[in-house]
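Only a portion of the chains appears, each positioned as in the full assembly.
Per-chain residue numbering starts at 1, and chain names A and B are given in the order in which the chains are listed.
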Amino acid sequence: MEMSYVLDTLFALFAMTLIIFMVPGFAMLEAGLVRTKNVTTVLTTNIMIYAVASMSFLLVGYTLAFGAWENESMSIYAVFLFQMAFVGKTVNIMSGGVSERTRIVPLAFFTVIMAALIYPLVVNVTWGANLLSGTLFDISAMHDLAGCTVIHSTGAWALLAAILIIGPRKGRYGKDGRIRVIPASNIPLIVLGALLLWIGWFGFNGGSVGSIASKDKADLVALTIMNTNTGGLAGAIIVGIIMYVQYKRFDITMILNGALGGLVSVTAGADVFDMYAPIYVGAIGGAIVVYGVTMFDKLKLDDPVGALSVHLLNGIWGTIAVALFADVAMWDQVKGVLVVGVFAFSASFTVMYIINKVSPFRAANDEQQQGLDIEECGLEAYPEFRRSI
Amino acid sequence: MEMSYVLDTLFALFAMTLIIFMVPGFAMLEAGLVRTKNVTTVLTTNIMIYAVASMSFLLVGYTLAFGAWENESMSIYAVFLFQMAFVGKTVNIMSGGVSERTRIVPLAFFTVIMAALIYPLVVNVTWGANLLSGTLFDISAMHDLAGCTVIHSTGAWALLAAILIIGPRKGRYGKDGRIRVIPASNIPLIVLGALLLWIGWFGFNGGSVGSIASKDKADLVALTIMNTNTGGLAGAIIVGIIMYVQYKRFDITMILNGALGGLVSVTAGADVFDMYAPIYVGAIGGAIVVYGVTMFDKLKLDDPVGALSVHLLNGIWGTIAVALFADVAMWDQVKGVLVVGVFAFSASFTVMYIINKVSPFRAANDEQQQGLDIEECGLEAYPEFRRSI
């Protein structure tokens, strides 16, 4: 009993640490994807999110999601840390998709509300105390191991709301209907960031099993991490093949988004899939990213990092896939997707709408032209490097 | 018994690994903070420190600090590795603060002395064999979990000695009293480095509890890591607020130094604070950094990375804070700060003074103008990027 308590605490701390590597992961990924003139702002936003979201979750959110600070199977502080490591991700997903045009202060206000209220309410009705127990909207039967819907879709619904309120980057969609390609500024940072996210996912999904302290649980944790990795592999490979067949060139940013899409797609079911299912689920997840990115651009939903495809489409696909590849009821999954989607989108939209009146999200067009870094942070990311564009 | 030995060894190895992430952490942080023409030198210095300090500690320092290579509660090799992971940090703190003007060879000599003698003597009288036992200067009663005084202050007192001997960077303080602002060259590296340090701190403070192999210890480790993180959050948030109120701009380098200041400030007491104390301690720690940086500049103590504020002021504040926020005697803390401070400063000053006669620390003014990389390393950090300044 005591040994199991120790082991599960140690395991949760290990998993939490891996997830915290996603903080530099998101930061480097996004810093590489945007233009140099917006890099400092994107990085500052990422640090702000980790600090503000975690503190909000400590002071308010955790209690709202789970009730009392009590746990018998491992240290409550390890439980908190593991859950806290998740919370910023919902805002990361959202902020990345509206980068290059969004100011930090209103994002900070939204971060407080997301981490103190919106996300904790979603957790409450899925993994937590369950306010909706006994009602028509009870979705606690949804199988969502590590937050395919609870985290990825929630963050991405908030992103959709944000894109509708903030609009596209200046000049992204020309009056003639042409879409201006805006190249990523630093490919090594993108690769580094994506790989740190990948490693963090082992903690995300593996740790969500909740215990390693028996033979069965140890097997389940190891299978879950293996399946997580396989989903990422399949996503990367399928996108690599699509890229080569279509363009004879390997677009590494798309391949990495394919890997991330694959990772999202197995996040709901990595613990109930056999070791081959993630190959199919992840490959479909990767393909979804390729076609999703094009689709959202046609809809003029400007998302510089592809977060809608990676997190929204795959958040939905991954949750549904559990019913297709494991013994889980489809309706429980669909109902979970719908209830969380309606709540996360409408709550986020409402909150952002109000914040936007007080402190507008969107940077002025000339500020966007100049780059946000000067106005928002007073610091260029690479002041010594002469720019060619 | 055997299970506890295994668990504590595994836990020490896990904590040690996290601390080793501070090696790239310091390296990236400092590489981002200096001008491109000094980046290779700063990086080479960081690698030199890890190699030379660790080897010196292996051959001499560990035995001086702890006596016999024996341990009953976990593998002695894990104990060594955990302690070895600490030792370079004292020199990192020092070298960062004198970067852009300091040569590598004399630093290497000092690294040997610091890691073989000065730091081990500090450890000896605080956590180790205690040569001062029974004397007036016995400071083993000071509560310093993971080295707020033992590591951070020791390194920063050495830095103060180094700044007095080496002087400011050429051109930093104009004859007209103006302080020339020298912008950081690579913000993404700063963010990456600071976040790796943050993650390393979980190992630093969590591992310093020394055992995880019982319910109580597991709780204590998890609380310690949680408190460590909270200190960093509070430091970042308070500096973000100060920046916005004062300048309407978020200076990310200052915010990250605020986070690091918050992390230092809870390093002495993270195991004896309740879960709310780190909010206050870390916030004060962050604020100290902001005002400390200005103060040291007024004193013309040129410290390009803010290490005096982060590690010296917060090393002192964090050690004192234990007496304010936990049931620990103030005098034990103050006495520890004083005895270590007097010893670390005077020993470092003396050793540096002698080394400086043989192999001067300071690079010549024209070498500084050209950048140290050519002369010290023969390699530019970014040879293909055209410089605008």
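Note that a residue touches a chain if its C-beta (ideal position, glycine included) is under 8 Å from a C-beta of that chain, and two chains touch if they have at least 3 such contacts.
Since the structure is predicted, the reported quantities are computational estimates derived from the model, not experimental observations.
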| remark: Given 2 displayed copies, the complete homo-oligomer in this file holds a copy count of 3
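Convention: only the chains that are shown with their structure count from here on.
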| query | Using CA atom averages as chain centres, what separation in Å is found between chain A and chain B? | reply | 33
| What residues on chain A touch chain B, complex-wise? | 2-3, 5-7, 9-10, 12-14, 17, 20-21, 23-24, 27-28, 31-32, 39-40, 43-44, 46-48, 50-52, 54-55, 58, 74-78, 80-81, 84, 104-105, 186, 189, 192, 375-387
| task | Over in the complex, which chain B residues touch chain A? Could you list them? | result | 3, 7, 10-11, 14, 18, 35-36, 183-188, 191-192, 195-196, 198-199, 202, 206, 212-215, 217-219, 221-223, 225-226, 229-230, 232-234, 236-237, 240, 244, 247, 249-253, 255-256, 259, 275, 279, 382, 385-389
